[in-house]
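Note that one protein chain of the assembly has been removed; the remaining protein chains are unaltered in position.
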Amino acid sequence: MKGKNWTVYLSGEIHTDWRDQIAAGVADAGLPVKFLDPVTDHASSDDCGVSILGHEDNNYWKDHKGAQVNAIRTRTMIEKSEMVVVRFGDKFKQCNAAFDAGFAAAIGKPLITLHDPDLTHPFKEVDGATLAVAETPEQVVKLLAYVIEGTL
Amino acid sequence: MKGKNWTVYLSGEIHTDWRDQIAAGVADAGLPVKFLDPVTDHASSDDCGVSILGHEDNNYWKDHKGAQVNAIRTRTMIEKSEMVVVRFGDKFKQCNAAFDAGFAAAIGKPLITLHDPDLTHPFKEVDGATLAVAETPEQVVKLLAYVIEGTL
Amino acid sequence: MKGKNWTVYLSGEIHTDWRDQIAAGVADAGLPVKFLDPVTDHASSDDCGVSILGHEDNNYWKDHKGAQVNAIRTRTMIEKSEMVVVRFGDKFKQCNAAFDAGFAAAIGKPLITLHDPDLTHPFKEVDGATLAVAETPEQVVKLLAYVIEGTL
Amino acid sequence: MKGKNWTVYLSGEIHTDWRDQIAAGVADAGLPVKFLDPVTDHASSDDCGVSILGHEDNNYWKDHKGAQVNAIRTRTMIEKSEMVVVRFGDKFKQCNAAFDAGFAAAIGKPLITLHDPDLTHPFKEVDGATLAVAETPEQVVKLLAYVIEGTL
Amino acid sequence: MKGKNWTVYLSGEIHTDWRDQIAAGVADAGLPVKFLDPVTDHASSDDCGVSILGHEDNNYWKDHKGAQVNAIRTRTMIEKSEMVVVRFGDKFKQCNAAFDAGFAAAIGKPLITLHDPDLTHPFKEVDGATLAVAETPEQVVKLLAYVIEGTL
Amino acid sequence: MKGKNWTVYLSGEIHTDWRDQIAAGVADAGLPVKFLDPVTDHASSDDCGVSILGHEDNNYWKDHKGAQVNAIRTRTMIEKSEMVVVRFGDKFKQCNAAFDAGFAAAIGKPLITLHDPDLTHPFKEVDGATLAVAETPEQVVKLLAYVIEGTL
Amino acid sequence: MKGKNWTVYLSGEIHTDWRDQIAAGVADAGLPVKFLDPVTDHASSDDCGVSILGHEDNNYWKDHKGAQVNAIRTRTMIEKSEMVVVRFGDKFKQCNAAFDAGFAAAIGKPLITLHDPDLTHPFKEVDGATLAVAETPEQVVKLLAYVIEGTL
Partner (left out) sequence: MKGKNWTVYLSGEIHTDWRDQIAAGVADAGLPVKFLDPVTDHASSDDCGVSILGHEDNNYWKDHKGAQVNAIRTRTMIEKSEMVVVRFGDKFKQCNAAFDAGFAAAIGKPLITLHDPDLTHPFKEVDGATLAVAETPEQVVKLLAYVIEGTL
């Protein structure tokens, strides 16, 4: 896969700049990686269903419409990726990220999780399905460098 | 999938210009989408079997030959697409479009339906298998923009 | 498969007694066939979503909830069957049946359609994906007898 | 599927008696359902890896060993089920349950979620992949009755 | 698989008694094998389409109808079998049997061919996809005994 | 798929120039088709195993080695194609071509057969699995033009 | 899966009694497990090809014939199992067992390895694909008890 882009989906937390850190590290290392990601603007992600397909009085259906529109993007991108990195932050969106991890595992995508060491116990089942558990974006960059270039 | 074409199959009604409306909207928005479609010339679609493979006295076999020739195009295109939009119009070809929707759903293609709101009840089973139900071609364009670009 | 039940899913029209005719014919012939079917009581099928999961003000969501509950039954049964018979009647539910036919075709289930000869043209794409097109329930019984017992 | 057991996997929360409530309701209704579940004894689930395969000094590896042993049970059971019910409680184990939901969705198992209405927003992506969202065990029993027996 | 029936599909030649020889040998050896086979009555196999689904003036469509009805039986049985034995005789039906062999190979069924040694060259591509090439029904019986019982 | 090459595998007879006729017709029509084919030099196809991997005293193993080496090419190419055309000539190689047809059918490739009308009866099972039965290379060219360009 | 047999394939070493130890432990514990295994009589396993299908002068082809006959048994049994245990002993047959492990991993079977701790380094890639690494048959029995009964 030298001389060919690798496609990596970055799932999970949207409130810190971990995606930017990985992208910057990969750019510095000159790795041929293209990143895909969910819509990371919280408001757009919440409102996309009703904004595009029409207002809902009931918040349940507002959420449902939005979630299904986001799923068109998310599932297509997971399926087109060679690798999926799932970031669990301290608070929000963890269920969503764990769902993506389960989906990716079931269709055989190599899975990397990225979370603080003190989250090891609650995420142990997810980690048990991964091929690497990283604690920092730098480690993810090093993993990509090793997997793609074959050198430490 | 930025920087890469998305392929979208447009199934269903052939008597109005909804495909052109979507294509124009996508062109205006500068989205990297390539559209595939069934043969939309009604006469060609009906006659292709006997015209290419030989006359039939019996209309049943004329239709059968034509339908199978069209299926070579249709199924290949559905399988090559990242997304399938199915348009149900007021009258013709609805079974064909519903068949395509079932086929696409079974192989896991994200499905968008496009029909008037008064068709909600008869199409409820098909809609129940979709990720978005649109009423206008403009909404389909906005969905594609959101799914591909990630912005409302 | 002698000495073993065959499972056959009967999809489509719910306003005539075609399912009973096939079941009676199969019983007379002593064939080891178990039939599965969608919920054929129209009111239950329409109301199941709101009746079980809670009222909806908006008919669209009433239909959506019901359709998805029915899909739990329908898809499970299609996947468990060795064969799918799809009946197109003169009026209602044809989209639903065509969707089932597309779904069954995509996952490789042998498909039999059952409809009047004057429906040949509008259903030609669906028929083109079948292995047999029958006009009467008696023909379906004979097909089952031949396929299972191997004798005319 | 009348006359045949349905197999249903009950994933998620282990601190309330929701599984017992569903089982009791199903028994009262005389439904032919066999339930499968993860190991619901918290201590066994945490200790199984080190208890069987040997002590670990490092808690990370203790958790890893246990999670992988539990996965032998969990994945086999999800794959053998016709339907998966996922319960999200107020606090623990939600990531695990969301991972199971993603796994089940990706392999095409009909998915039912069970959670309080105030969890709708955080779980909207998971709910968007389900065919039914229930709030009470009684609703799950009614869903099973309808899907299996076909009557409300 | 001790204590469980093995299902074996016997494809190919219908003009000699090779199926009976294998069945007799298996019965003598007390092996738990259930055999499936195509319709081996030549006239029924040729006429089934028109006999059940209606007369055709054109022999092409008579053959087409019959072949598709036979395919309902054939493909279902190949998919339900653990093993496929394909017999090539001196003259008739070889294409049909080779088609079955290709179908079975593509879906991963262990394949045994049975033919005279002087047919080795014309059938070399088919033989190249098999796990055993037998010359006599006795050898097929011995293969089944070894594979199932594990003893020579 | 306008603007993209279609890949078509041409299986079967190697003693007439049907492949050249199709290629010439496709070139005249300016269709974006890339053809793949088995090794059509009879001697190379027969000798490749022993020529590359070492002499065999026994013709059976010579044939076996050659057939398996050819299978590396054949199966890879069938899997990479969007469509498979199978030519049955009057005499040689028909089993091989029928095996390819069965293989292609089982993995869902649209199948076109090409043979004289007097071969209809012996090939009826293969034809029953195709989407088009052509009698001349010109018809195959017209089929490709219609399927790819959508015009008669 | 209470109340239902689990099927477990025992791959690998044939020179010690580890299979008997596991079977005895499982019988003592009253677990509903059915074991499958390769042919463990070394001479039969080596000679089956030539004994059944005819003598070979060349040892290469003797081995090839035998290996393919054994593969009919082995692959069918791996595919029918819910779980695969692979035993690496000190010397023989390790490649065969590692091949089985790779095959089982690729089709998603939960994998348990059983080997001495001093084999950890050479088998690290195989162990990396397992869900449990055991050192003794007793541990395998305990794993089965936990996975099936859910209690330590």
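Read from first to last, the chains carry the letters A, B, C, D, E, F and G; within each, the first residue is number 1.
Assume contacts are C-beta pairs under 8 Å (C-beta built on N, C-alpha and C of every residue); 3 or more make two chains touch, one makes a residue touch a chain.
Since the model is a prediction, treat every value here as computed from it, not as a measurement.
Peer 1: Can you work out which residue in G:Val50, G:Ala105 or G:Leu152 touches the chain that's missing from view?
Peer 2: G:Ala105
Peer 1: Which subunit G residues would touch the chain omitted from the figure, given the whole complex?
Peer 2: 59-60, 63-64, 66-68, 70-71, 74, 88, 92-96, 98-107, 117, 120-129
Peer 1: State which residues belonging to subunit A touch the missing partner chain.
Peer 2: Touch set of subunit A with respect to the missing chain: 1, 3, 82-83, 110, 112, 130-135, 139, 142-143, 146-148, 150-152.
Peer 1: Name every residue on subunit F in touch with the hidden partner chain.
Peer 2: Subunit F touches the chain not shown through residues 34, 36-37, 39-41, 44, 47-48, 51-54, 65, 68-69, 71-73, 75-77, 80.
Heads up, the rule we're going with is that only the chains that are shown with their structure count from here on.
Peer 1: How big is the gap, in whole Å, between where the Cα atoms of subunit C centre and where those of subunit D centre?
Peer 2: So the centre of subunit C lies 30 Å away from the centre of subunit D.
Peer 1: With centres defined as the mean C-alpha position, give me the subunit D-subunit E separation in Å.
Peer 2: Computed from C-alpha means, the inter-chain centre distance equals 43 Å.
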